[in-house]
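Of the protein chains in this complex, all but one are displayed in their positions.
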Amino acid sequence: MTLSLQTVGEHNTAKSCWVIINNKVYDVTEFLNEHPGGSAIILKYAGRDATLAYEPIHPKNALDKHLSPSKHLGPVDVDSAKVLTEAKQQRKRTKDELRVEEAIKLRPPLQRILSLADMENVARHVLSHKALSYYSSASDDEITYDENARGFTRFFFNARVMEPVSHCDPSTTILGHKSSIPVFVSGAALAKLGHPDGEINITKGCAAGNIIQMVSSNASLSAEEIASAAAPSQTLFFQLYKHKDDVIAEKRVRNVENLGYKAIFLTVDAIVPSSRERDIRSPWVLEEQETGPQWHTDGEGTADTSDVFGTAGALIVNDDRDMTWEKTIPWLRRVSKLPIVVKGIQCVEDAVLAAEAGVDGILISNHGGRQLEYSMPSFEVLYKLRKQRPDIFDKVEVYIDGGARRGTDVVKALCLGARAVGMGRPFLYAQSAYGEAGVTKIISILEREILTAMRLIGASTIKDLKPEMVERIDWQLVVRAKL
Amino acid sequence: MTLSLQTVGEHNTAKSCWVIINNKVYDVTEFLNEHPGGSAIILKYAGRDATLAYEPIHPKNALDKHLSPSKHLGPVDVDSAKVLTEAKQQRKRTKDELRVEEAIKLRPPLQRILSLADMENVARHVLSHKALSYYSSASDDEITYDENARGFTRFFFNARVMEPVSHCDPSTTILGHKSSIPVFVSGAALAKLGHPDGEINITKGCAAGNIIQMVSSNASLSAEEIASAAAPSQTLFFQLYKHKDDVIAEKRVRNVENLGYKAIFLTVDAIVPSSRERDIRSPWVLEEQETGPQWHTDGEGTADTSDVFGTAGALIVNDDRDMTWEKTIPWLRRVSKLPIVVKGIQCVEDAVLAAEAGVDGILISNHGGRQLEYSMPSFEVLYKLRKQRPDIFDKVEVYIDGGARRGTDVVKALCLGARAVGMGRPFLYAQSAYGEAGVTKIISILEREILTAMRLIGASTIKDLKPEMVERIDWQLVVRAKL
Amino acid sequence: MTLSLQTVGEHNTAKSCWVIINNKVYDVTEFLNEHPGGSAIILKYAGRDATLAYEPIHPKNALDKHLSPSKHLGPVDVDSAKVLTEAKQQRKRTKDELRVEEAIKLRPPLQRILSLADMENVARHVLSHKALSYYSSASDDEITYDENARGFTRFFFNARVMEPVSHCDPSTTILGHKSSIPVFVSGAALAKLGHPDGEINITKGCAAGNIIQMVSSNASLSAEEIASAAAPSQTLFFQLYKHKDDVIAEKRVRNVENLGYKAIFLTVDAIVPSSRERDIRSPWVLEEQETGPQWHTDGEGTADTSDVFGTAGALIVNDDRDMTWEKTIPWLRRVSKLPIVVKGIQCVEDAVLAAEAGVDGILISNHGGRQLEYSMPSFEVLYKLRKQRPDIFDKVEVYIDGGARRGTDVVKALCLGARAVGMGRPFLYAQSAYGEAGVTKIISILEREILTAMRLIGASTIKDLKPEMVERIDWQLVVRAKL
Partner (left out) sequence: MTLSLQTVGEHNTAKSCWVIINNKVYDVTEFLNEHPGGSAIILKYAGRDATLAYEPIHPKNALDKHLSPSKHLGPVDVDSAKVLTEAKQQRKRTKDELRVEEAIKLRPPLQRILSLADMENVARHVLSHKALSYYSSASDDEITYDENARGFTRFFFNARVMEPVSHCDPSTTILGHKSSIPVFVSGAALAKLGHPDGEINITKGCAAGNIIQMVSSNASLSAEEIASAAAPSQTLFFQLYKHKDDVIAEKRVRNVENLGYKAIFLTVDAIVPSSRERDIRSPWVLEEQETGPQWHTDGEGTADTSDVFGTAGALIVNDDRDMTWEKTIPWLRRVSKLPIVVKGIQCVEDAVLAAEAGVDGILISNHGGRQLEYSMPSFEVLYKLRKQRPDIFDKVEVYIDGGARRGTDVVKALCLGARAVGMGRPFLYAQSAYGEAGVTKIISILEREILTAMRLIGASTIKDLKPEMVERIDWQLVVRAKL
């Protein structure tokens, strides 16, 4: 059975809500209240084509997973399909889309990208406002986001000279899996917002560069799609946002284990949404940009209770807010044989509890400054752990993410005992700017920078990196604008 | 008897000074020297209509209170009333008034206010120059004002994960009275400068949001008017500026106790006026804005002795400058059964003395940076008190105000032992921007922010907040302009 | 005998150099090498009228003192005088002079000057480029100049409340002489550069405000002229730059003692000229401003050896560079009964040596940042002295100058044990902006600010100010631009 636009258009309310995605019609009436992103965003497209809004943030199998076959009402009819196609073609580009098109043309050749900052700079130009807002945003005033990066800058090297370093090897293993450099891709969601190939750009780039990708529960491609894109021997880890329903969560874990993922990174720092104001504001900024301020308000209107959690908040609405060391780690051990890493350790006390709970690794992380504002910068937590509990580094593998952007950052973390450093946004930016080639490029930049730093501090292997090689300074850098 | 404009106009000197307010004539000749704001400001309107200058800064009953009935000379005659009305209608709007009218039209919808900073930003646009100058000004170079806010930023969280927080309760009690969140409205005067409904906007917003309002002696509405606007079970506190005459002061206290106010916050940090230069300069800036610089000066004129204390100075000219622990607290206990809180504690020593004097609570405060320039930032005083005299927190309830603008600020203060955090300017800004709805809005923003912060540091009740959850950093934040 | 311009004009070389000042002719040939400011500046006017360059920086009796009567060649003839007068009248004003004239017209009324910063701001507009360069300049990169002011900002008050302060007395004595506030005028040279009445503006303002003026050896008026302008009971101190020839120096000291000066402040931090680049550059900047860059250079010319010490360097070329504690203090005791204060103490060690040498007071000073670049800020030296050698405060009176601009600055210094605070530039700026009235104005501003600060920290007399009332902070202020 095919359906006409007119028929679909009659189901444009919360009581009967149909939408068209890629010329197929779905009845999402009952799903409205289950949608992680809330009902409002769906109702905006009730009775209409929702393809453009749907595609960049959902894996292809999302509808199959969440909507029973009986709600798949079938394709639109031929004439309707034609109308939809024409509408797409004639759709007036927004100012933001035109800006992006222009920016893409002006990208410099990849050879001229010298650093991750260069790459981010290109990405900031070619990303849509919505994507950049989602990627770059952090909580509240973005203090912890900034301080994550600044945390690294307070540590200088006590460089050693006269050490033989012509042969220098920056490779290591993470949970027993080889990595060409002590860097991995930390879970970062919604890559399709920045590039149509999405997370697969990262997967392929990691295959080429021989580093490990941690895939997010909230990726815009499914765990299956990403696993399929991986090279035969390529290592993937899985970042788990545990569902509050243990049954659903277990199903998820078993699924990724079956797909060949090699470790579970249990996210513990994002159990409730934070306020990422830049992300929340993005649609308003865009609206104003397109049409100017046009609101009608009596100014002293009634207080509103609208949801303000933006793209980010929608993703975690069903996550488990009552995880505990006593309950959750044993549960995870039961349902999976994979190594367990706790992602989101933010203080020494919890690093100790994690080790006592018998996990395989901890990832010192504050979610890139996207969750708790004024969380201690990751590198400071690492430094404290090294000073207060050096024994922990022998009990679990310790990783860190948040703010690292240079080979020197990575080497500093390794000197203090980190096994590897995760990066999230840099990979989102790289794939947004140049697709897979961008990902490969930043891996090679990092490798060069790590090698240079290792040699210039007198280290020829990862093992040569020692705590005494870095020193915390007691003054503040003044980062100038370059002349 | 009615009076003509001409008759009134003959009494235009200090020897015989009549003014018209809302079409009624008053003889204020003898009152000139008693006027807290000085005689000059009254003489400016001698023999003329003073309504526009009078209304925004005086409670409605101010004339009745301060002027004996014999000085109420009666209404102007019908023709005069007509002339005054026409004059009002034909009065050319000042540039500042026109600017404000435009700004009010451009206010964003309330839903788009995400933070107290957003709210302040709207207020800064819609407030008259005079009102903004009064609200935003602080002493001298506004160092302590700035440092109050920065004091909070030096403390980061040691966040705990894996704690059950799906149920999280931010409510508390203050002096036994319930509050939905650990925040109260700290005394802030002259709300009518920002909005015609004045302090009542705050009262009604607090009723809706279930938090407590501390009403200032210097409110632009009377204690009676505000109490009348309160909901039946609503809690109000009273901020007392003690008059130097104990008899007058006692009368004031007994009056507010009778009106149902539940505590006396004795102000001890504002016994003499400070120099709030922004406020003092406001009329000059306005004058220059309207007409350009037009002064006539020989430059080397004689030294002047003019009063430079502005709006603020006028309010406290009769306050008691000789209060002591030995004399004043016992006096207040004698005249009232209400709990006593000392507002304006600025060092550990005085916190101890206050506890020894047997008060019920102390409010660590430097008057929002509006009194002693270079007073230690409130949060630093709180931190010192926690470190040096943790026993004080068991003896009195400890509050803090000055500089808090985020839920994280509130949570930090509570970790260190504060029972609640006061805010003044944010409520003045909120009511100026959107009236009562603005007040309700910022309470709901604060509630959301407090809940998020509590959950993300692993606390499900106020009692779970501990000193070890915050840590003083030894580096300086660089607060960047957002991209 | 009268002389014609033509005759004078023939003596236009170093071999025979005549100049005209106020229509009188002087033979300065032999004086060329003795001129403290060097011969070049005189030779620029050889054979010509030098009045305009001479007057603003020399006391009226300078020529009589330094030039024997035989070199006073007599007046120019009537026709020549007429020509000179016409030349003066027709002289085209420089752009800088025109700018100053305009700025003087735009000065705000004195009542609108709220702070010493306001006063400095006016002065910066009305001063000639040359005068501002001389007054405002400091050594090298002006680091110590800036840090002097910032030194005060690192100290906050532990304010006490509930102290009776309705009566509050900020007066004190300095070396036994009364002062209405604990502030004195520190030696500051060349006041005529900023105002035709020069140092006498300060003298008269101090008489009105009841504070003490320290008069510089390098004042643009003579010690006699200033003493004559003083009120009968007014106290003046003398800042001595000791000549390297003890006989000349002794004559100077005996002279000022006879004139009624009450103390000798022996300058020890300015024995060689520093490099005040802003001052040195001033004539070049002016030249470029008038005519644009017009130099002719082959670029690779020979190295030059020109003197670069500017206005400041010229003044101290004959000073004693070999003073010692053993030799110089006893010498000064021998030649004068006046109290001796050593001006320019920059470390604790020398404070101790000064006390051991038996002087009456020390002035902690680095010459307002105009001598040794990277000299420790004065307030830091005071703080160290208080911590390391509190006994010194009982042995000598301790003063401080450099960077104080607010009543709070003064009160902080007094808390740490200083008896009084000197200010130099503020008085130069005040007299430049409004003459004597400007001086009186800033004294009254300081009195108000000191009173306010004392009351708000709970002190009713100078004796109530204690070290524990100020505390050194360990973070850095961010001084924002006001909105």
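The first chain written gets the first letter, and so on, giving A, B and C; residue counts start at 1 in each chain.
Everything below uses one rule, namely that a contact is a pair of C-beta atoms (placed from the backbone, for glycine too) under 8 Å apart; a residue touches a chain by one contact, two chains touch by 3 or more.
Predicted model only: the values in this text are computed from it and were never measured.
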Partner chains on view for the chain not depicted: A, C
Omitted-chain contact residue, chosen from A:M1, A:V247 or A:V478: A:V478
Touch criterion as defined above, residue of A:P108, A:G176, A:P330 or A:G358 at the omitted chain: A:P108
Which of A:M1, A:V161 or A:V247 contacts the chain that the document leaves out: A:V161
Chain C residues that touch the omitted chain in the full complex: 124, 136, 140-143, 146-147, 150, 154, 244, 268-269, 271-275, 277-278, 280-281, 284, 293, 295, 297, 299-306, 308, 321-325, 328, 342, 344-350, 353, 366, 371-377, 380, 474, 476
Where the missing chain touches chain A, by residue: 104, 106-112, 114-115, 117, 153, 155-166, 208, 406, 408, 412, 434-438, 440-441, 444, 448-449, 451-453, 455-457, 471, 473-480, 482-483
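Please note the rule applied: only the chains that are shown with their structure count from here on.
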Chain connectivity with chain B absent, coordinates unchanged: A | C
Relative orientation of copies chain A and chain B, as a Cα rotation angle in degrees, nearest 5: 90
Geometric centre distance via CA averages, chain C-chain A, whole Å: 63
Sequence positions of chain C contacting 2 or more other chains: 476
